[in-house]
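Worksheet: the structure to be examined is printed underneath.
Only a single protein chain was left out; the remaining protein chains are all shown in position.
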Amino acid sequence: MSELVDTRVAAPAVSTPGARAARRRLPPATLLRGGGLVVAAILVIITPSIAGTWLPVVMNLAAFAVGVVGFNLLYSAGQLSLGHAFFMGLGGFSYAYLSGQNSARTDGLGLDPLLAFVLSALLVGLVGLAFSPLTSRLGGLSLAAATLGLVFLGSHVFGMAERVTGGTSGRVLESMRFGQYELYEARDIWYFVAGVAALAFAFAALISRSRVGLALEAIRDGEHLARGLGINVRRYKAQAFFFSSVYAGVSGILIGLVAGVLVKESFTLYLTMNILMMAILGGASALVVGAVVGTALFIVLPELLRRYGDAIPLLAPEGSVTGLTPAAAATYLFGAAIILILIVEPDGLTALGRRARIRILRSRPRADQSRS
Amino acid sequence: MLMVNGLKVTYAGVAEGLRGVDLTVEEGQLVTVLGSNGAGKTTLLRAISNVLNAFNGVVTAGAIDWDGLNLVRTRADRIVSRGLIQAPEGRGIFGGLTVEENLRVGGFLRSRAEQRHQQKRVLDLFPDLSDRLRQHAGLLSGGQQQMLAIGRALMADPKLLLLDEPSLGLAPKLVDDVAAVVQQINQAGTTVVLVEQNASMALSMADYAYVLENGRVSLHGPGAELRDSDEVRRLYLGQGSDDEPDEDTDPVFVGNKEQS
Partner (left out) sequence: MADLLQLLVSGLSLGALYGLIALGFVIVFKATGILNFSHGAMLLLGAYVVTRLAHVNFLLAVLAGIAAAVALNLLVERVLVRSMAGRSALAITVMTIGLDVVLMTYARGEINTRVLPMGDPWGATMVSIGAVDIPLSRLVALVVSLVVVAAFFVWFKRSSWGVAFRAATERRDVAPLMGIRLNRLSVVAWVLAGVLAVIAGVFLATFPSSGVNVDLSHVALRAFPAAVIGGLDSTHGAIVGGLMIGTAEILAQGYQSHLEFLGGGFHEVLTYVLMVIVLWFKPAGLFGTQEVNRV
C-alpha cells in the first residue's frame, strides 16, 4: 500500500501535463461521463435498427477498439509494443481450435464456445506473461524491437500450424453459443461484441485509476524516477504487458466472430501498424475514448471513400491497378495524420477536443480552473 | 571585456537559477566567482556559453555582452569560434575517446595547423598527458582528467576561458598544481573566469572576486580585499571569529554589498 501513497504524493510535485489535465477536467467530467454512459448504452441497443449496411463496420469498430485499448495500456506507460498482431492472431486461432471441430482440414477440441473464449483469452495472457522476463526488462524502444520479432515469429508459427489456422484459405469460426442459443444473426453478434467491449472498456478505466495505472504513469515520466519512488517497475511493466496481451487476444477473437472466418495473413506487421495508427489518431493517453475515436476514424473513413468515392474526382475505383485507390488514399491520409498529430498534439485527437473544452471552461471564471 | 547586466535565468519555467546578476571581467584579468552549491555559478557559465537550452533553462532578463557580441543571441558554436571557451563542471571528459581525440574535439573549430600548434602548447603545459595520448581518457586519474579538461579547452586558443570548479574532488597537492596552471594561463594573456567553491585557492590569485548567493551577487571586490573580509573568512575560509557558520546570514551579506 505504501506504493500507492508514494505515487499520490509525488504526482502533484512532478506535475506532468497529463496529470495537470486530469486534475483540470475532474469536476465537470463526472457529470459528462455519467451522461455519456447512458447515451452510449442507448446507442448500443438501437445500433442494429439504425446502422443498416453499416452494422458490420460498427461491429469491426468495437472489435478493433478493444485491441487498441490494449495497445494504449502499454503506450501510455511509455512502452511501445509492436507485437499486437501476434497476440490478436493467437487469441483468434486459439478460440478457433478450442471451440472448433475436427474436420478434413482442421483439428479442434469442440469445447463450449464461451469456455473456449475465456480459455483463449487466458492463454494469450499466459504467453504474454511468459515473455515478461524479456518485456519487463526492456524499455520503450528495445521493447519495440523485441515485439517486432514476435510478429514475424508469429506469422511463421501460424503458417506452420496449418491444422489450427486452416492454412492459406483460413478457418471458419464456431459461432458463440449460450446454452442452445446460437449467436448467428448480425444483431446477436453485435450485442455480444458490444457487451464484451463495454466490459473491457470499463475494466481498462478501472485499471488506469488503480494503483497499477498510477504506477504506469510514473513509469512513463521516467523509470529511474519511478524506481526512486519505490515502485517495482518490472512488476508493473509485466502486469501492463499481461493486460495488453489479453486485450489483444480478446480483440482477435471478436474480429473472428464478426467476420466468421480468420485468415493467418491478417496477422502480419500491417495489422500492428494499423492498430498503432488507430491508437495515435485517437490519442493513447485517453485510454478508452482515444481508442474508440481513433478506431472509428480508421475504420469508417476508408469505408466512406469506398462507398462514395465516385463523388471524389481524384479517386480511381477500388481494385484498379493504377491511380489512387480509396484504400491508398485513406492510408496516405492516416500516415500524414499520424505525422501531423505527433508534431502538433502528441496526445491525439481527443486531446485536441479536451483542449477546446478547457478553453471554453476557462472563459467562464471559476476558482479551481484559474489555478492552472 | 565581458559584461553581465541584470541577468535572470529560470529552469523549466519555474525554478529560478539567477535572479539578477551583474558582473564585469576586464581583459587580461583573472576573476573568480565563489558560492556554495546551488548558488547559480554553473548557471552563470552556461548562460555565458549560451548552452542553457540543453538544460531547459532560459534567460528571462538582462544582457551578456562580450566585446560587442550579444552572447544571449549568439549560437554556442559561434561563441566558441570567437574564442570564449568553457571547461565544464565535473570535467566532462569523453571517457571513451583517447586523450589525443579529446584534445582534437577541443580544437574542433580550429584548422589542422592551429590544432598542432595548440597541442604542442598543451603538452608543454601538461607533460603528463604526452605519454598517454593514445590512452582512453576514462582511464586517467582525477588529476590527469582535470588537466585534460583544461588542456582540451586550451586547444581552441581561448581569449576568455571559463573554468567551472577545476579543484573539485582533487587532493590538496593537486589543487595547488591546478592553481599554478590557471595562473600561468592567465599570465600568458588569457582572461580567466574561475568558478570555485575552494575560496582560499581562488582568492589567492584572483584580481577580482564575486560571491553568489541564491542567484544573486551578495558581495564583490578585489581578490585581496575579499580575502580579508570577515564574512568571507568566516563562511568560505573556515577561519571565522564566530564559533561556526550560520545559515541565516543572508541579510548581513546584502547589507555588505555597498562595502566594496
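When the chains are written out, they are named A and B in that same order, and each has its own residue count from 1.
To be clear about the criterion, contacts are C-beta pairs under 8 Å (C-beta built on N, C-alpha and C of every residue); 3 or more make two chains touch, one makes a residue touch a chain.
Quantities reported herein were computed from a predicted structural model and do not represent experimental measurements.
Asker: Quick one: which of A:172, A:324 or A:352 touches the chain that's been left out?
Answerer: With A:172, A:324 or A:352 as choices, the missing chain is touched by A:324.
Asker: Among the options A:109, A:153 or A:312, which residue touches the chain absent from this view?
Answerer: A:153
Asker: Where the complex has a chain not shown, which of B:1, B:69, B:97 or B:168 is the residue touching it?
Answerer: Within the whole complex, the residue contacting the unshown chain is B:97.
Asker: Of A:110, A:133, A:230 or A:260, which one is in contact with the hidden chain?
Answerer: Considering the complete complex, A:133 is the one touching the chain left out.
Asker: Sort through A:44, A:58 or A:280 and give me the one touching the missing partner chain.
Answerer: A:280
Asker: Touching residues of subunit A against the unshown chain: what are they?
Answerer: The list for subunit A reads 78, 80, 133-134, 137-142, 144-146, 148-150, 152-153, 155-157, 159-160, 222-224, 273, 276-277, 280, 321-322, 324, 328, 331-332, 334-339, 342-343, 346.
Asker: Name, in rising order, the residues on subunit B that touch the hidden chain in the full complex.
Answerer: Residues of subunit B in contact with the hidden chain: 49, 51, 54-55, 75-77, 80-81, 85-86, 88, 92, 94-97, 101-102, 104-106, 108-109, 152, 156.
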